[in-house]
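Heads up, one of the protein chains got dropped from this complex, but the rest are sitting where they should.
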Amino acid sequence: MQFGSRRRSRVLQIAVAASVLALTAGCSSGLASGASADSGDGPIKFGMLAPFSGSESAFGAYMQNGAQLAVDEINEAGGVLGRQIELVVEDDACDATTAVSGANKLVTEGIVASVGGYCSGATLPTLPIFDEAGIPMVIPAANSNELVDQGLPGVFLINGTGDQQAAAAVQYAEQIGAKKVAVIDDATSYSADLADAFTAQATEAGLAVDVTATVTPGENDYSAVATQLASAKPEIVYWTGYYQEGGLIARQSADAGFEGVLMVADGSVDAKFAEIAGTGYTENVVGTFTQTPDMIEGADAWIADYTDLAGDAPGPYSTQSYDAVRVMAQAIDDAGSTEFDAVVGGLEDLTDFDTFAGPLTFTPDHTLSGGGFVIVSIDPASGVFVLEDDLQG
Amino acid sequence: MARDLAGALKHAPLRAPAPLFERPRAAGGIFDSQRGFMRALGGLVVVLVAVLPFLDASPYTISIATSALIYVMLCMGLNVVVGYAGLLDLGYIAFFAVGAYVSGIFTTVLGFPMWLALPATIAACIIAGIIIGAPTLRLRSDYLAIVTLGFGEIIRITANNLDITGGPSGIHGIPTWEFLGWSFADGFTIAGLEFPERVVFYYFVALVVIVVGVIGAGRLGKGKLGRAWKAVRDDEDAAEAMGINTYIAKISAYIIGAVWAGMAGQLMATHLSAISPNSFQFLYSALILMAVVLGGMGSTPGVIIGALFVSLAPELLRDFAEWRYLIFGILLVVVMLFRPAGLWPATAVLPWLKKRRPTPPPFTAAVGAYEPNEPAVEPSVMESVDGLPATDAEEGRRA
Amino acid sequence: MQLIWNGLIVGSFYALVALGYSMVYGIIKLLNFAHGDIYMLGAFVGFFTLSAFGISNETSIPLLLVILLLSMVTTGLIGVGIERIAYRPLRKSPRLAVLITAIGVSFTLEYGVRQIFGPNPEAFPIRLESAGFDIAGVRVTASQIVLVVIAAALMLVLAHIVERTRQGRAMRAIALDPQGAQLMGVNVNRVIAIVFFIGSSLAGAAGVMAGAYYGSIDFLMGFIIGLKAFTAAVIGGIGNLYGAMLGGLLLGLLESFGAAWFGGEWRDVFAFAFLILFLTFKPTGLLGARVVERM
Partner (left out) sequence: MSALLEVTDLRLQFGGVKAVDGLSFEVREGEILAVIGPNGAGKTSAFNCISGFYLPTSGSVVFRGMHIVREVPRIWHTLRLVQLLQRFGFYRVLPSRVTKWGMARTFQNLRLFRELSVLDNVKTAMHANLREGFWSTLLHTPGYRRAEAACAREAQGWLDFVGFEDDEELYVTQLPYGEQRRVEIARALATSPKLLLLDEPAAGLNFSEKQSLVRLIRKVRDLGVAVVLIEHDMGMVMELAERIVVLNYGKEIADGTPAEIKANPVVIEAYLGVDDDTEPIDDTRLRSAAVSAAAIAEALVDAGESSRGNGGDER
């Protein structure tokens, strides 16, 4: 026993020593070596964080396919700086923890630009990571003001911010001559932001914000808020959350006797909205939305391309993701380099770059100069949202 | 010797007669005792983990490794509650949230440096543990499960709806540790090795905290308090009959679990520099519970393995991520049905130590003889005891 | 008044789910964590069947009843299967083991459904016509009335089974004294299976009704309602059927008022806080059996 154990511990010591040696010898990306930077040849890697699991997982595929389409098109046209683009996608699950590890993974894989970000709450913690690694970001979907409020040089939003969407909503409310409005959010970052912006702007415009309510997403029963609406009778209600709850609210508030207009924000603009609300509950529903391809004339070809690639029709944020890649590629091309400062300069210098949301120029705080928001309503026959008013007139 | 030891026991009216014989000293050495082997193994693991950044310092590796370490800390805390004290806590992530939010609020909203937030975090977690524990720990274990779940949701919803917690988007821009003007973010160079980003440096801090946490939880589990917890877990009435105030024992388990989670929360907040309510959903409570159950409730090595499995598996097996909750769910059922003590049960004995039994002491060596004939007679009587059928009738009455 | 009516509607869902909780708990002292997911499963069984027949946007009540029945049978059988596979082998195990198993079952059901039907909410193919009208200042819709009638009918049937049939007697006997019941020749396993069948089918029925009433179903819909139903069962006195019904309605009302006073986002907080208060001060619930005061 004594002898045996001594021999075994000797074996163990040797094994440990050997493994440590082997590991340190094989050290390539350890502390001693520098951070992995763009190597200058091979494909240029664009990273994208999007939700592929969790409650928002439906949007991940829309974003990925939109971006992939742009990548394919650019590669076919010869790429950027003579190099091909490669899209690297990671899941952020709409959750800070997963997003951070995903962002770190992207950085490790050597991306030079980020074109992802769906949930504001999950995108916020990734900003410092990309910033530290010197990676410029064009964020296609997340649009919380907090993203740009931090003043990081590499952050650009190409989805209209809450302020701009709220402005569109207020403009429409004024157009239909509403005096009393209400706003409901679902306590998510995006929704609460938008609701706050709407309240502020509506008050400024002289509208009375009668009801401000918050609901818990994932529940089915919103009769409390429906009853509130029915008794307060605002002319227009702005729902800033997602379509799952939006559909239920449309239905339940109508059942409760609410007869005003239900305006929904872009998170609710989805074909499922009408399905959930049910027939007969969508006449009074309008939405604020950036233009989708089916609303733009001559975009059929784009939709066909997308459907070819994805095997499915484009959805929310497909176009923004598509545009994000193109914007980023254009900026790199303009800058002639993948260096952080150069690319940021390139992005800042873009003027009237043609996107789905109209000609794009970044404002000094890196948001869109024009939000590109339009008013959409539901086509009773198909249940999809169609253009109602482009708010230009 | 005996007189020195006597002082360690408080005044007890009745003291045991001295043992009849001195027990052989426990074997030492790495392979001759469970304790020695586990220490050696633990040391080896710590060294390997510490070496990791020298091999691969990519932000990704460090990031998931830090997260995994934080998971280990969380699981050790939950292990105190579930594994040692047998209290099913389905809202454990709430304490994690308390820790993360308190340190977040202290550093961003109130502007204190991070090291000052540490005592605040611990204090907040103790208070939270008492607030949650005091009303619920009188309840039966299954009620407790649901109530803790409810508490977890309350904390999350509250964080989501308050302004001070940043509402749904949470708190971001949480600073890192800094002392006298020098912060982790600066990094430094030792002996030609550059510790460039705070991420890498932070990994070491996390490692130290977690090693302390693991050893601390293990030690608590072995002492007086740990025995009380395990007694409460195995049989609450009998524990009460042994002079253990089971309520206090349970609350103390709760508080210690809360403090562990709170420290993990602070590590997480600093590590991510941002926190949002989404990270504190019931799902994560369940994940931690799964780690503890799969690894082996009450078993330190088991829990560490479980924590590493749960946190690293989705990263290592990319296709697995999609299926993980389903697989974890099935695993939970399967483990409970076929291996309820987990992967590495708390009662596990290393295979090569299993057959070891103490050599029967020679009766001539008996010390402090008390009725010297007595022990000599009884063993011969007891020889016929094995396989006594009486247990069935006894147990049938209550089962 | 409107608040009361709203509360009653929600409460009847809670009551249906709480009944299953309460029955199972009463008989084997198991907190069936997966019960809320049976509710979800009921909705998805209905959805699957209807989609398989290509039905959508239907409004007929007879069809709803057929689907209801079908879902009840299916979820009932699933409930029995779960009991057989996951709970029965553990009947003699410590409580913790069974609870953890129940959580495992819950996860398996939720994420199994997620893998099959995807993570997004689905629109339920049958909708109830819901023209609203006012009665005494209360806005009432036809679908709400249908819902309440079905819920009441189910509860009456259940009450009949428990009070008047042999199996019901056996259930009550087991709940009182499992050993004694077994000695008296009651087939305990069989009765437990029946309890699981009835409880699960009630939850399944509630799921289908929720689908038809709200119109949207998703794989996590059972989680919150499971918690609420448990709360309802506790308020009413767990193990007591009438208690579960009463508790469900009461909780519905409480939430309705709570949401109106404090705002919808605090509704869950309100419900859970109430649960904790109740457990602290009156753990036996309103109609629960008096338990001997112990340490």
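A, B and C label the chains in the order they appear, each numbered from 1.
Basically, a contact is a pair of C-beta atoms (placed from the backbone, for glycine too) under 8 Å apart; a residue touches a chain by one contact, two chains touch by 3 or more.
Computed from a predicted structure; not experimentally measured.
**Q** Considering the complete complex, identify which of B:Asp56, B:Asp142 or B:Glu315 is in touch with the unshown chain.
**A** That would be B:Asp142, which touches the missing chain.
**Q** From the list B:Gly77, B:Gly133, B:Gly152 or B:Gly298, pick the residue that touches the absent chain.
**A** B:Gly298
**Q** Based on the whole complex, identify which of B:Val109, B:Ile131, B:Val208 or B:Ala241 touches the chain you can't see.
**A** B:Ala241
**Q** By the contact criterion defined above, which parts of chain B meet the unshown chain? Give residue numbers in ascending order.
**A** So the residues of chain B touching the unseen chain are 2, 4-21, 23, 86, 138, 140-142, 216, 219-220, 223-225, 227-228, 230-247, 298, 346-347, 357-358, 370-371, 374-375, 377-379, 381-382, 384-388, 390-391, 393-395, 397-399.
Keep in mind that, in the parts below, only the chains that are shown with their structure count from here on.
**Q** Can you give the whole-Å distance between the Cα centres of chain A and chain C?
**A** 37
**Q** Can you list the residues of chain C that touch 2 or more other chains?
**A** 223, 265, 268
**Q** Do you know which chain A residues sit against two or more other chains?
**A** Residues 53, 187, 214, 216 of chain A touch two or more partner chains.
**Q** If we count contacts the way the header does, which residues on chain B are in touch with chain A in the complex?
**A** 29-32, 40, 44, 47, 51, 53-64, 67, 157, 160-161, 167-170, 172-173, 192-197, 199-200, 268, 271-279, 315, 321-322
**Q** Chain B touches which residues of chain A in the complex?
**A** 1, 4-5, 8-9, 12, 16, 20, 23-24, 26-27, 29-36, 52-53, 91, 94-97, 100-101, 104-109, 119-122, 124-125, 127-129, 132-133, 144, 146, 150, 187-189, 191-193, 214, 216
**Q** Under the touch definition given earlier, write down the residues of chain C that touch chain B in their complex.
**A** Counting only chain C, the residues touching chain B are 29-31, 33, 85-86, 89-90, 92-101, 103-112, 114-115, 179, 223, 227, 230-231, 234, 265-266, 268-269, 272-273, 275-276, 279-280, 283, 295.
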